[in-house]
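Of the protein chains in this complex, all but one are displayed in their positions.
Think of it as A and B in the order they're written, each chain with its own count starting at 1.
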Amino acid sequence: MSLDSPKEPAIELVGIDKKFGAVHANRNINLTVAKGSIHGIIGENGAGKSTLMSILYGFYHADQGEIRIFGKPVAIRDSQTAIASGIGMVHQHFMLVENFTVLENVMLGAEGGQLLRKGVATARKELKRLEDDYGLEVDPDAVIEELPVGSQQRVEILKALYRGAEILILDEPTGVLTPAEADHLFKVLRVLRDQGKTIILITHKLREIMAITDTVSVMRRGEMVATRRTAETTVEELAELMVGRRVLLRVEKGGANPGKVLLSVRNLTVKDSRGVTMVDDVSFDVRAGEIVGIAGVAGNGQSELLEAIAGIRKPASGEIFIDGQPAAGIDPAGLRDLGLAHIPEDRHHMGLVLKFEEYENSILGYHRDERYGRGAMLDLDAIRKDAEEKIAKYDIRPPNARLRTANFSGGNQQKIVVAREIERDPKMLIIGQPTRGVDIGAIEFIHKRIIEMRDAGKAVLLVSVELDEIRSLSDRILVMFAGKVVGEKSGEAGEQTLGLMMAGIAA
Amino acid sequence: MSTASVSLPAWINYGVIPLLNLVLAFFFSGLVVWAIGENPFEALQLLLIGALGRGEGIGFTLFYTTSFIFTGLSVAVAIHAGLFNIGSEGQAYLGGLGAALVALSLDHYVPWYVTMPFAVIGAALFGAACAAIPAWLQAKRGSHIVITTIMFNFIVSSLMNYVLVRLLIVPGKMAPETRTFLEGGQLPKLDWLIALFGGRLGAAPLNFSFLIALVMCFLVWVLIWRTKLGYEMRTLGISPSAASYAGIRYAKIVMITMLISGGLAGMMALNPVMGASARLQIEFVGGAGFVGIAVSLMGRNHPAGIILAALLFGILYQGGAELSFDMPRITRDMIVVIQGMVILFAGALEYMLRPAIVRLYQQVTGK
Partner (left out) sequence: MDYFDIFISILGSAIRLSIPLLFTALAGLFSERAGIFDIGLEGKMLASAFASACVAYYTGNAWAGLGAGILTAIVFSMVHGFASITNRGNQIVSGVALNFVAAGLTIVLGQAWFNQGGRTGQVPPEGRFSGIVLPGADMMRDVPIIGPLYANVVSGNNILTYIAFLMVPVSWWVLYRTRFGLRLRAVGENPGAVDTAGISVSWLRYRALIVTGFLAGFAGTYLAIAQSAAFINNMSAGKGYIALAALIFAKWKPVPVMFACLLFGFLDAFANFMQGKSLPLIGEVPVQIFQALPYILTCVLLAGFIGIARPPKAGGVPYAKER
């Protein structure tokens, strides 16, 4: 699809098609992006956006289709051809060498000769020029692993510009930035656009699309379903195009009836593996029968907070009580005995062992229970029967307890985890990013189960970077910024208010 | 189109591909045989006859198989927990000391079937002890277990050298070895087993430890797939972060796994020390620890596969010995070459043929 545009097209994708085995990641994609514009590509997880951009950057080869850059057909065989065609990519997970300096990272691949000495001098000068022109300030001799995330991203952008990129692709760039850093990034992008650069922004955040893009395309299940001028569309229309039907942005729920305090966190401080303080003297309570949501941009300490409460990470100081019992520093098995259940943020690497069969995952964390075998032995029949009951109750598809977990879809995998944790009838449930990479149907199912837990008198602590999810489920909302709880609001609080707090601006 | 994401049926993954890799290993080994002037096919024939042709040959083959089952199980148990134990050579060597000490203490006083269980425990304990320090270093200090177990192979070698040359040597004799054990310290031969199939054991030292090895196969299977500890080991081996989430303690599992692994390797010593030579000799392990790595990989770290792979290497060892009589240019070291080739093709080059097989499979089945 294309729009009338007086500007010449920078990128034309014609009939791009790509399969990975049985998965049809890109179906006959057509896309035109005008030069000197910011084009957004939006879609849910698994819609095919990253695959498409990987093809553009030479990481994958399309099975069919043609790519034209500035009107000329180009065969992009690898990253080198892509870079030579003027395409630069800023990845979601930074491609930086952590123990190199900024200068070394920018130079890598464009050293300007076999001996480094000359290249270093040239690079230093050029880097200064880029920093001044586009406002991307960073110390060239700083070591990457010592820089904050926002600065690391700037290095990624500098890398692309250093190689003369005319087209910049940014993949989910604001996931790790505070709202202030994100605004700064958008400023930089506008400067780049006004200087004639073409920018493609991949994101699943509707708000960003509306804020910064000139045009937007929507991808769903591998297809390019629509292209619009941003000024001529709305958040609602885009959301509907993304999922293909009217989306209920809110979950139906009744009022909360909070009882006694089941989780108590007092002056908790948690440091990460480098000794950086990620959770800074945090205190709060969660009562039976309520859902407390922790809002915040990723990287402000929520993950470390969850890990500390779940016993995976030892806190540096402070106390945690579960139903009055001291819980800080106790390992996850002990915490489960105390009545804690944990749906982790990362189901692929923590919540599940993908190589295991489904029934083996249905006991992960609870495998020592007498129910699953007496003494040291496992009772496979009992385990499988239990797994099949959960499959039926949670409508997990395909309903096969012997199937390898990797073969289930994201939503069904998450249901396996949710079923396992909820069916234990815990006193307290802590949840991280419950619907990341999960399809709409499963999202609704999971949200309903969380409300049910709360109505049954359990205490629920919910951490999510999706503000909509927090606002639709929580009875109380705590906002985390830079490791501290900067404010508490009721579940009815407005987006603006919360957004400001998330950005570190006092309530 | 990418072949990596196409999944093949189990019989191809576990049957055809390993078989093809084996054929490749033999092909390249055959080239070496041809290069030194012998006929590879004739060599193969002599090898097979030497290994399986007579009762005595089968006896020797199974004798070697026994050692390889123990070391194969040792490596397999560790691999399931994600640990690469290269130290079974040293663990088996030290296990021999454990078995020998028991035999030397008890052989005057009690019959073999009383000595045997203590010897098993002694061998296993000493083997586990050899694995304990590398295990602790990995569990508590994060030191790479591959390197530390290799280091301990050498440390134990020096240690045992000292023990045999200075401490346990028979006064007046030259050879660095202990005295010969009496009958109370020996494991009986399995002549009756060979007789069951109509053959004669002859001089082959196939002994009771073969049966112990088979029992260990069953116990290892139960451990890995039917116990809670085995579940925790497998979880840790596949996904350390999931193990952490599930409350599985890293240090505890690493230590227990390596102790079991070391113990199994230690038990290997029962075969040559108490079942064959009836004394503790220098370097009696003779590379069996390293063969265990090949056996475990070929056998896909499963006891059933390990028995088959150990049998294969037993055939190679016995057949190779016989072969070197008829073809003196092919020495025992040729077996080491074949062993290396098998490890290379069945281990490191495991998936080399996969893309071609996927394409063939797709053409044949029309998918």
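The rule we apply is simple: a contact is a pair of C-beta atoms (placed from the backbone, for glycine too) under 8 Å apart; a residue touches a chain by one contact, two chains touch by 3 or more.
None of these values were measured; they are calculated from a predicted model.
Across the complete structure, the visible chains that the omitted chain touches are A, B. Check B:I17, B:M268 or B:L297 against the missing chain and you find that the one touching it is B:L297. When the omitted chain is restored, the residue from B:V146, B:L182 or B:L219 that touches it is B:V146. Check A:A75, A:V97, A:A376 or A:A392 against the missing chain and you find that the one touching it is A:V97. One chain is missing from the display, and on chain A it is touched by residues 20, 57, 59-60, 78-80, 82-83, 89, 91, 93, 95-100, 104-105, 107-111, 113-117, 119, 159. Touching the omitted chain from chain B are residues 4-5, 32, 35-37, 84, 86, 133-134, 137, 141-144, 146-148, 150-152, 154-155, 158-159, 161-162, 166, 290, 293, 297, 329-331, 333-341, 343-344, 347-352.
Heads up, the rule we're going with is that only the chains that are shown with their structure count from here on.
Mean C-alpha positions place chain A and chain B at a centre distance of 46 Å.
The touching residues of chain B, when paired with chain A in their complex, are 1-2, 5-7, 226-232, 234-235, 238-239, 241-242, 244-249. Of all the residues in chain A, the ones that touch chain B in their complex are 19-21, 23, 63, 310-312, 331-336, 342, 344, 346, 349-356, 360, 364-365, 367-368, 373, 376-378, 380.
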